[in-house]
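Only one structure is covered here, and it is reproduced in the block below.
With one protein chain withheld, the remaining protein chains of the complex are depicted in position.
Right, subunit A next:
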Amino acid sequence: MENNTTHGPVIRTVGLTRHFTRGKQTIEAVRGLDLEVAAGELVAFLGPNGAGKSTTLRMLTTLIAPTSGSATVAGHDVVRERAAVRRSIGYVGQGNAAGHQFRGRDEIMCQARAHGLSRSDARRRTDELLEAFDLAEHADRPVAQLSGGQRRRLDVAIGLVQEPPILFLDEPSTGLDPQNRVNLQEQVRRLNADLGTTIVLTTHYLEEADALAGRVIVIDHGEVIADDSAAALKSALGDLVALSFASPDAAVAAAARADRVPGAQVVVDGARVELRAAHGRDTAPGLVTDLAAAGTPVTRIEVVGPTLDDVFLNLTGRSLRENQSTTTEGAAA
């Protein structure tokens, strides 16, 4: 469609800042964001609760004005040319796009009509989206009666109606089961690959960012603390390989061997050895064979990819839950 892939960045922010004042308290939600996103990029904002992801998206989608700094989306200023920005974007917010007292089908239709699709096109497009998100059988029930995940799929469907050249998705996968998560990721990738849609989404999960986005922007306290590919972020951290042994002595012996894995950081904890190494999941099988041959067989093995928490620990030297030394973030997508 009308993808000007050759032009400069489709999203550009300069010192984008937003404060919220509540009584005497001022919250610096976003602090001086400088960002460029090129046409056709698929970018994930990764960050903990309250990092400023939604606030950034809300500024880029013209919902709230920046306190200072500026931003352009599709070449239009988000403060001075709000109408033009709105015509160029799709937005799936963190809340529900479909009103609870409406029917899903009606809401998609309404959004299509609002974007100027003819009645028959709107109807066809609605059917396509209902099918794409496996919602056809729920389309004529009041939204209030849908399950959380069904509602979320509806939100995303509404956001895609007009096939916008630029799409903002705020935690699109919240509440989706693994099956639907995969489907959503597939839809997002396809939009990006087939139509060249520029996509900015937010997530809490490094795995999801990795599965989807070519580029991951890590945000903390309203600032960008990393801007890289997911692969690079992950390989800088490596996988965590946790090995259990019959006795603490065996563990100590095994740790000495594990230390020989290049670039490995090894920690012994009782009868457990924790090893963090780039490509840990690839080295683990060989290591297990080695250790068995050396007379210290592994009784249990666990391999965990890095999580958002690990990214944080690495980048900031502190854990997400400041007063706790470790967290148990659920395995992502």
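By definition in this document, contacts are C-beta pairs under 8 Å (C-beta built on N, C-alpha and C of every residue); 3 or more make two chains touch, one makes a residue touch a chain; residues count from 1.
The rule is simple: contacts and distances are computed from a predicted model.
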item: Listed names "Transport permease protein", "Pyruvate dehydrogenase E1 component beta subunit", "ABC transporter" or "Sporulation initiation inhibitor protein Soj", matching UniProt entry of the absent chain; value: "Transport permease protein"
item: Residue among A:A29, A:A71 or A:I89 that touches the chain left out of view; value: A:I89
item: Touch criterion as defined above, residue of A:K53, A:H76 or A:R103 at the omitted chain; value: A:R103
item: Contacting the left-out chain in the complete assembly, out of A:R125, A:H138, A:H204 or A:K234; value: A:R125
item: Contact partner of the left-out chain, one of A:D34, A:E186, A:D282 or A:E302; value: A:E186
item: Those residues of subunit A which, in the complete complex, touch the missing chain; value: 1, 58, 61-65, 83, 86-87, 89, 91, 93-103, 106-107, 110-111, 113-118, 121, 124-125, 128, 131-134, 155, 158-159, 161-163, 179, 182-183, 186-187
